[in-house]
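A protein chain is absent from this complex, but the other protein chains hold their places.
And now, subunit A:
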Amino acid sequence: MTRKQKRLSVIAVGAAFLIGATALTFYALGQKASYFFMPADLQAATLQPGQRIRLGGLVENGSIVRGQGTQVSFAVTDQENTVKVTYTGILPDLFREGQGVITEGSFGSDGVFVADSVLAKHDENYMPKEVADSLKAKGVWEDGSGKAN
């Protein structure tokens, strides 16, 4: 093979790689990425049954109920709409009523959100960014108000 043919074949293999990887990437983005919703967004949203989403908001005051063993239920609210969430496992250290939270999972047939992971903020200075942005946009929460606990 000449240098030119060789270079062409390298470029061809590289291009095939890139195309394959790009196709795979966009397929995966379509299938595997999960969207973030606030409770109020859900009324307008159309979700496939069982579709994984991230649900964020504030943990409603007085909503935490411990069930049998390690099952916990609580409500996530953005003051406009409230969604009931159930979760089995250990809640994060910084999970508290009135504080920001992000849960990931899907809706069960009874309309209750079944979370398989619950994320709370990392320290007392800030909320999960998505939650803070959305709540600020709604005027429900301001920087610094999360410190009073």
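Please note the rule applied: contacts are C-beta pairs under 8 Å (C-beta built on N, C-alpha and C of every residue); 3 or more make two chains touch, one makes a residue touch a chain; residues count from 1.
In this text, contacts and distances are computed from a predicted model.
Within the choices "Cytochrome c-type biogenesis protein CcmF", "Extracellular solute-binding protein", "Phosphate transport system permease protein" or "Zinc-dependent alcohol dehydrogenase", the name that UniProt assigns to the complex's undisplayed chain is "Cytochrome c-type biogenesis protein CcmF".
Residues 3, 6, 9-10, 13-14, 17-18, 21, 24-25, 28-29, 31-36, 54, 66, 69-70, 88-91, 93-94, 104, 121-126, 128-130, 149 are the ones on subunit A that touch the missing chain.
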